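With one protein chain held back, the other chains of the complex are shown just where they sit.
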Amino acid sequence: MLSQLHDPHLRAFASDNYAGVHPELLAAIAVANGGHQTAYGEDVYTGRLQDVVRAHFGPTAEAHPVLTGTGANIVALQAMTPRWGAVLCAATSHLHTDEGVAPEAAARTKLIVVDSRDGKLTPEHIAAHASALGDEHRAQPSVVSITQATEPGTVYTPQETAAVSAAAHANGMTVHLDGARLANAAAALDVPLRALTTDAGVDVVTLGGTKNGMLFGEAVVVLDPAAVDGLAFVRKTSAQLASKMRFVSAQFIELLGSDLWLRNARHANAMAGLLAERVRRLPGVEIVRPVQANAVFAVLPREVTTRLQKRFNFYTRDERTGEVRWMCSFDTTPDDVETFVRAIAEELGVQGSDHEGGQQ
Amino acid sequence: MLSQLHDPHLRAFASDNYAGVHPELLAAIAVANGGHQTAYGEDVYTGRLQDVVRAHFGPTAEAHPVLTGTGANIVALQAMTPRWGAVLCAATSHLHTDEGVAPEAAARTKLIVVDSRDGKLTPEHIAAHASALGDEHRAQPSVVSITQATEPGTVYTPQETAAVSAAAHANGMTVHLDGARLANAAAALDVPLRALTTDAGVDVVTLGGTKNGMLFGEAVVVLDPAAVDGLAFVRKTSAQLASKMRFVSAQFIELLGSDLWLRNARHANAMAGLLAERVRRLPGVEIVRPVQANAVFAVLPREVTTRLQKRFNFYTRDERTGEVRWMCSFDTTPDDVETFVRAIAEELGVQGSDHEGGQQ
Amino acid sequence: MLSQLHDPHLRAFASDNYAGVHPELLAAIAVANGGHQTAYGEDVYTGRLQDVVRAHFGPTAEAHPVLTGTGANIVALQAMTPRWGAVLCAATSHLHTDEGVAPEAAARTKLIVVDSRDGKLTPEHIAAHASALGDEHRAQPSVVSITQATEPGTVYTPQETAAVSAAAHANGMTVHLDGARLANAAAALDVPLRALTTDAGVDVVTLGGTKNGMLFGEAVVVLDPAAVDGLAFVRKTSAQLASKMRFVSAQFIELLGSDLWLRNARHANAMAGLLAERVRRLPGVEIVRPVQANAVFAVLPREVTTRLQKRFNFYTRDERTGEVRWMCSFDTTPDDVETFVRAIAEELGVQGSDHEGGQQ
Partner (left out) sequence: MLSQLHDPHLRAFASDNYAGVHPELLAAIAVANGGHQTAYGEDVYTGRLQDVVRAHFGPTAEAHPVLTGTGANIVALQAMTPRWGAVLCAATSHLHTDEGVAPEAAARTKLIVVDSRDGKLTPEHIAAHASALGDEHRAQPSVVSITQATEPGTVYTPQETAAVSAAAHANGMTVHLDGARLANAAAALDVPLRALTTDAGVDVVTLGGTKNGMLFGEAVVVLDPAAVDGLAFVRKTSAQLASKMRFVSAQFIELLGSDLWLRNARHANAMAGLLAERVRRLPGVEIVRPVQANAVFAVLPREVTTRLQKRFNFYTRDERTGEVRWMCSFDTTPDDVETFVRAIAEELGVQGSDHEGGQQ
């Protein structure tokens, strides 16, 4: 019997996928276990998942479970773009910065990358690149890919999303939404998932499960079936077709069929809010981006960062500016936050009692 | 809370991945849960897995967990072949028949396909195709891929494997073993895993977890590090890098660090043996291939097959000959077998008491 | 000034692309020279070529000049197949045997290869593979590719071609014809080009220029525009868009706008016929395939082949059987044939006067 090799009480602020699986989702896996179910998606749980997804995203929605976030993106993009198509995205996008050469070598598309301080695309970006359409010498932007919540921690409002979609559609492009943290965005704005997707003209969502508390699994959710072609085939070709798919689907049913998706996202957001609030009182740290979802971006002295990273796992986002990223997760506790803030204060040489004095 | 949507006591003979997860492996997942662990393979479980894998495959072995069988194959092949390389494999290979266009479109290689009744490659096959080497007009076979146990249910002996490896190496090719059912082959031959791999000159194994009882997860096990290049990068590019990798590794530790891999494989093989034994007594059914691992291939009248498939899930392998495949799994029970054999007898119009009479 | 480094009177029987350029085509290049013309196909010659091609292939035909035969094939196939599509072709096809891994790595498709002694596909082949359609685990045959004249030197009749097209279309597939030697087939059957293509249901032709006497250049000729998508974009992506395209188009205008294509093809065929007639009289050589276009396939003693290849360039087609291929070209002369036949006779140890005695 496997002995536990790690400390299950240790949590840091590196990434929302450093967390494990939410107990309710592990329980759902156990419920789906036992007996035989047709592999590769013909099981009853994947069937039922369709109802759950339609309740959120509307009657045309179809959920195609896959295995990883990169996998979800490359399956969606291959189903959305012709062989010669290109994808317009922000320079901050996970697609561009964190997926190696997968978009190019696996999805065989070119990313047309747009600089954007807040990680958001706008109708102006789309208009500027639409001029390439029809010119065989230039990459053809056929899909606009936006991230929600964005990698720099901002959220698109429904109106901003709708404006992007309208501009894309007006130029014959379709809209892909990388929703690895869509739940966090919906929680932040206190709107239903469909307000940020179906109702805002998005065509295809890659819906995050792992960062929302699942053991494994994401889903490509098609909102407009006319925007994709051959999705089942490209999922298989991209090695994203799980044999025991029932266990991805069972988790998604549990997550989305209850309010667990929202509880997890709200909690992670709230912890980021708490962390930001505490950190703002510390001299020597500056929060450099709006805290809208579950990430806090801050600049602090490099030597402080170095010492702090020996005690807690987290990433430096920009070596030049010293900007760091602190992510909160569904399982981050207020105690974790306070412990971390105390450590920051210590490394900054600030008295903990001082900066929390106002609370007494 | 998710309600169970399926009958956990219903098992058929369609595929070993129609089964769920073995309870000991689900328990291992729970042990690895809680707290934060570095994502993408820097966790302690993936570290420990290296020891477990080396105990089986020898001191140079490295395990790279991935997510699906097709994923394991395309990662291995991309790390083994240059951009212009081709892969020699049997016409029966999963790679050729069941992975869509993944080898070509995702791994970007050409399969050079060899007809082989028993699913095995031989040194003669390799010699015949080596003549293309150096000719820029012809695909360059740079990897030989064999399956163990083969898709038609046979097993390569250590000697047969070593002969293939020797012929491949003599021609400057490396050897890939698709080991989705390697455990079943080792159980069938009653030899350790390394007798069929490391000791037989195999360079890279894709080691099956799912068909051996895991919830999800496979591993590319590199035996000769000189045979691969950039594996970490192609795993990422191929969307096979799991964020919460600890849960794949924990299962593999439990599976391979105990005798569970062997128990599961022996049981599945034994059930196939039992099924074959019972079926052989039935007039009107012919077992058409040697039963060496966990599959039984039989020919029976088409209308019998049609009626039987309404009661039990299984696949017709060849529409022309009427050959069907019956797979046994780690969770197949002797009762399942007897129930199925009774049904076959009924559909054949054979008296169950008659054909089993001899046993009384 | 470049000095001539080769003997312009030496011709052998290795391949129809060992020949140079026909003088009338070199003259056409000179006519198109001088002044500036828009690059990449917007020149007047490429415009005029459309009329010439439509006169042969019918009013919906569009010619897209490209640079190589492999290039023509991969452009056509990418425009014809979705990202997940596969191509049904004969095991003898140039696509499968002589284009390295271009169909897989460049066109990113899988070839589903069918054994065929005479190099022809039949409706039965198509029906046998259509069963894979819709199954995401199996490669999806979406295009049927036939070669005319085939690599083993046979020709499809208009009726045979129409039967293939009908079977393909009935199964939702389209038809690609690799016409590297389409002119030779038309000459052999004494039918117009459209009888073998447009009128026989072919959707896209890759039309050979080089083997028909051009300096360089081939064309993808689309007969049914509904069968392709984004051809201009995949031509560019595949590096087959010539900047000074006027020189490809001018040659095609000269070739197809006069009877030069037919003269060249008829001559090459006639020389193959003469060679076959002469060789048939020689004891010790057997012609093993029908001589329908410009190739002769023969079996002769291995040591004779070895000696003969020191005197004349030609290829052994099959090392096991000793089958050799002798190709005739637009510039092969009757004297070349007689000289070659004499050499064969000498190496066979047959008296030239004996075997030609009947002629006296």
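Letters A, B and C mark the chains as written, and numbering starts fresh at 1 in each.
Simple rule for what comes next: contacts are C-beta pairs under 8 Å (C-beta built on N, C-alpha and C of every residue); 3 or more make two chains touch, one makes a residue touch a chain.
Please read all numbers here as calculations on a predicted model, not as lab measurements.
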item: For the chain not depicted, the shown chains it touches; value: A, B, C
item: Touching the absent chain when the full complex is considered, from B:229, B:303 or B:319; value: B:229
item: Hidden-chain contact residue, picked from the options A:43, A:62, A:99 or A:178; value: A:99
item: Contact footprint on chain C, counting only the chain that is left out; value: 1-12, 14-15, 17-21, 23-24, 26-39, 43-45, 48, 67-71, 74, 99-102, 105-106, 210, 215-216, 233, 236-244, 246-247, 250, 253-254, 257-258, 313, 329
item: Hidden partner interface residues of chain A, rising order; value: 83-86, 97-101, 103-105, 108-111, 113, 131, 136-140, 319
item: Residues from chain B at the interface with the omitted partner, ascending; value: 40, 78, 82-84, 108, 136-137, 140, 229-230, 232-237, 241
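Just so it is clear, only the chains that are shown with their structure count from here on.
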item: Degree value of the rotation bringing chain A onto chain B, based on Cα positions, nearest 5; value: 180
item: Whole-Å separation of chain centres (CA-atom averages), chain B against chain C; value: 42
item: Distance between the centres, which are taken as Cα means, of chain B and chain A, whole angstrom; value: 33
item: Rounded Å distance between chain A and chain C, as computed from the means of their C-alpha atoms; value: 52
item: Chain B, residues touching no fewer than two other chains; value: 99-101, 105
